[in-house]
Structure formats: structure tokens, C-alpha cells
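One structure, pasted below without further comment.
With one protein chain withheld, the remaining protein chains of the complex are depicted in position.
Chain naming follows the written order as A and B, and within any one chain the residues start at number 1.
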Amino acid sequence: MGFADHYPALIVVVLFAAAFLSPLIYRWAEKAAAPVVITALMLALFMSSSLMITVQQSGPVFYHMGGWPPPWGIEFKVDPMRAFILLIMIGVSLWIFIYAVRDLEHELKKEVIGWYYTLYALLVGSMAGIALTNDLFNLFVLMEICAISACAIISIKEDRECLEASFKYLILSAMGTGCFLLGVAMLYMATGYLNYGLLQLELAETLTLYPRNIFAAAALFIAAFGTKAALFPLHVWLPDAHASAPSPSSAMLSGLVIKIYAFALFLIFYQVFPRELLDLIPLNEIILWLASLGVMFGSVYAMLQTDLKKMLAYSSIGQIGYIFMGIGFDHNLALVGGFYHIMVHAVTKALLFMTAGTIIYATGVRQIKDLAGIGRALPLTMLAFTIGSASMIGIPGTGGLISKWYLALSALEIGRPFFVLIILASSLLNAIYYMPIVISAFMHQEDFQFETKPVPRFMLTTMVVGMVFIVLSGFFSRPVVSMLEQAANYFF
Amino acid sequence: MEILSSIARNYYYMVAIILFVIGTFIMLTHANMIKKVIAMNIMDASVFLLFVAIGYAYGGEAPIIREGSDVVYVNPLPGALILTGIVVAVSVTAYALSLIVKIYRYYGTCDYDEICEIRSQE
Partner (left out) sequence: MEDQIVRITSRLVTPFIQVYGIYVILHGHLSPGGGFSGGAIFGASLVLVALSFNLEAGVKQISHQTASILESGGALGYLLTGMAAIIIGGNYLANRSAGFPLGQAGELFSGGAILIITVFVGIKVASTIVTLFYNIIEGEE
């Protein structure tokens, strides 16, 4: 077997190795710690792109850890959907990390920056593992690594709000994990397997023998992943956690961490549970209605906020509702819309949080009413904010339109035009709270009140890259959409 | 009578589920932060109990190979999964307790409702 066959395992290994090397390197040569992590992220990006090309040409790839086939061993699977999510995770993490290298120096104490790199690499490695794994218990372990790293990159800032927010996130996340483990116990009790493929073969007949185990497992999985991915009534930890974290952490959490749990829910509901379950309990209806409520209420709460980062955090609750709507429609065009929205929203929300971080870096301003006239002092930053807001609202020319287009199209195809109304109404609500900031930033009469520090070139470059990506994804969306359509047809 | 006999046969599972519900209830409703962490441990321990009880085979013995041809062994896989699970639970407990130490230094109280009041007045 050539070296390229081992890429599924090596992606996770390289990231974990960088995570454990970076405290050692930071102790002796401070300047070399960040390049080590950047090298590891670039290696992982190269490996995941080559996996994407392989999977497109020759179909799904299975990798057995330790040479043991399932059910004795843990299996990693790469198919087009997983390779797509893997590329998004690692690519966006690399992009946020380049921003973080400059921004962290003024947000954290000096001696903990080496530990921040460790937590960052562990977070990216565990998310890559969640996208790749084909085994339920391996999913549990990787989910816990992801949860602890995500809580830790919030609380590493060590001031009053972020400690309490991080504790709230940890407790609710631990409750989600307990429910998840109980669901795994239910499935293991009924079938004796932990592998996705073997479970899918067994569960079709187990559904007639032990239906209550499967129902309990499905309910527990929705509770677990709903808590971790901020589905509507279980979103209460998100605003505090994302608003009080350092800006690269907010970008990472809002952009990637909540999405990977939605993707894990998608994998479990489409690749583990049998289709006959949907005839007995309308699971996709439950997810669809909760997601619609989330979309509306996220925007309503965001309109009432006065702090910039808290408004962006509440906006995330609304946007993750779109992704859950894509999962809940049970139609292949909806999957295209939902996954395209994962890509667009990851880049857009990360860009918006980077803009907020740059504003705080340069001026120290956090309240929205103090942002009047800032467009003349920080033009490039506010241009990035404008393009990000346009993508959130869904203005043609940005990527946000494509995902909402496909969601609305699939709502019409399955004959439920009510959800088109919800998508349109929520876009209007998004405009109500994003547009005033943009307008008052550029067209306010007086000049900006506070003094501005110059913004480092690293941070400006990353924001320019983000803007270019959003505009490109709005105009040249055909390749990605056709690949997603092909990948989504595999599930139906 | 059916219910009673099935409860008597499966009382490990019943105890595990009752502990899970107790743990979740305390974790969500009681205000003291240390009680929340203890309740999280109870909840995780109950799921581990359920896992190990699933693996039991009637009349089986410990899964260490010994001489004999038709010896019934207990399923060793849940035990291996639970070792990993216990380490994960210990790590989360350690992190949560260190967070509580830091929060106590900043706010001066271990009671979550009081912390919410202090936050809402800032």
C-alpha cells in the first residue's frame, strides 16, 4: 500500500502531533510554535484535498485502524460528503489561524499562547476525526475532545464573563454527552454493533423486534446533538460563550464547531437509522419545525442586542437553523442547500467575527451605537463587514443566496410553500439588524469618536481573502453545487 | 405480575436509568456549581453501569482466558469502552473543577443563581 492510502488516519495524527509538540516548542523557541501549527494545517489540507480527488474518481474509501476489519476494529470512511466537510473544516481553520497569530497577542496573557495553539490543533484534529469516523464510540471520544477544547479556548482569556460562559457551555455539553452515550448504549443493547455500516444493516430488522430502543436512541441523539449544535430550545449557552471568547475562538466556534455536530447528526440519521423509522416517528418533521423556530427567534433576539459580538452570536443561532432545515426536509436539493450553507456560513460568520475582532483591536469599541462613522476610519474592515452582512441576508452576488435558493426550491418541490415564507421572512429580519450598522458606519455625518490603532497586514489580508471567497461562491457556485447534488443522490 | 417479574430480572437497567434521571435533574436544577459537577459524574457513572450490565452473560466469569473447553466468558468489549469513558469523565470533571476554582476567585460565591444576579447588574 502506498503512503497515500494512509491519509485518512494521518490527517488526525498530524494535527494531534502538532498539538502536543507546540508546548515544548513554545517553551524553548517562541517564534517557532505558530509556524509548526501552520505547517501541520497545510499538510492536513493537502492530504484532504488529495482524498477529495481520490473519492471523486473511485468512490468511497474505507480505512481500517490497526488492520482489524469491523466489527473488531475502528473504521474511517471517506465519501464525497465527508471529504467536502473535511476540506471546509481544515481550510477555514487554517485561514482563521493566520488571523489569530496577530490577534492573540493583545487578548491573552503571554505565557498561555503556546497552550492556545495546542487547544486549537486539538480542536481541528478532533473535528476532522468526527467527519471521518465510522464508529459510534470513536465518535464519542472525539466529541469529548472537541467539547473540552472548545470550552478551553473560551476560558483561556480568564476574565469574568468568559469563565462563567465557559462553565455553562461545559455543563450543557456534558449533559449532551451523557444523553449521547445512553443512546449508544440503547443501540448496542439491541444490535451488538457500533459500526455505522453494520448498524444500518441490522437496524432494519431490529426495528420490528425492539422498537422502543431505537425510538429512545433517536430521541436521545436529537437531544445530544441539538444541545451541542444549538438547535432552537437548547441554544441557551451559545450567546454568552461566543460573545465573551477571544475573537479567533468566536470565529472558530461559530463557524465550525456547531456545524460539525449538525453534520454528525446528519450522518447518524441518514447512515445509521433505517428509512422505515421515518414512517413510525416523523423525526424530520420535529427537526424541521424546531429549525424554523430557531431561524425566526435567532433573528428576533439579535435585533434586541446592543453588543456587537452578542448580536453576531444570536445570528449564528438563526443560521444554524437553515442547516437543520436542510437536514429536515428529507429531499436531495435541501441537502445541497444545507451543505452549501455550511460552507458559506463558516466563511461568512468567521469573517464577521474577524471584523468585530479587528474593530475591538483597533478601537476598543464593542457597543453597536458607538460604531457610527467607523467606515471612514477603517474602510477595508467595514467593507468586509458589508460583504459579510450581504451574504447573511442573501443578496444576489454572494454565496448566501445560493443556499437559500436551494432550500426554497426544495420546499416548493415537496409541496410545502410555508417554509419559503419562513426563509423570506427571516432574510428580512436579518436585514433589519445588519443593515443599520453598515449604513451608520459609512453614511454618518460626524467622524468616528474613538482613536484608531493601525491594523496589522496579516489581519487585513485574511479579511480580503474572505471577501473574495464570498463573492466567488456567489458567482461560480456551479462546480460545488453539482458535486453536492451528486453526493446527495447517494442517500436517496 | 408481568411488570414485576421483568423489573426483578432487569433491575440493573432500572437502577441505571433512575440514576441517569436523578443526575440530569440535579445538574439542571440545583444552583450550587459543585453539585452540578457531582451530578454530571453520577449521570456518567449510570451510563457506564448500563454498559457493563449489557455485557453480562448468565453464569459467565471474568474474561481472562483459563484452561477449560466450554467456559462462558462475560463480554469484554463494554469493559474496554468504559475504561475510555471513565478517563473522559475524569478529564471533564478535572476541567470543570478548575473552572469553579477560578470562578470562585472572581465572584466570591459557588452559587450559580447569585452569579447570574451579579452578572445581570453589571
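We take it that contacts are C-beta pairs under 8 Å (C-beta built on N, C-alpha and C of every residue); 3 or more make two chains touch, one makes a residue touch a chain.
Keep in mind that this is a model prediction, so the values were computed, not measured.
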Sole contact to the chain not displayed, among B:34, B:57, B:71 or B:94: B:94
Hidden partner interface residues of chain B, rising order: 64-65, 83, 86-87, 94, 98, 101
Residues of chain A (touch criterion as defined above) contacting the omitted chain: 3, 6, 9-10, 13, 16-17, 20-21, 23-24, 27, 63-67
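As a working rule, only the chains that are shown with their structure count from here on.
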Parts of chain A lying in touch with chain B, wherever the complex brings them together: 137, 140-141, 144, 147-148, 151-152, 155, 158, 160-161, 163-164, 166-167, 170-171, 174-175, 177-178, 181-182, 185, 188-189
Touching residues on chain B, where the partner in the complex is chain A: 20, 23-24, 27-28, 33, 36, 40, 43-44, 47, 50-51, 54, 78, 81, 84-85, 88, 91-92, 95-96, 99-100, 102-103, 106-107, 115, 119
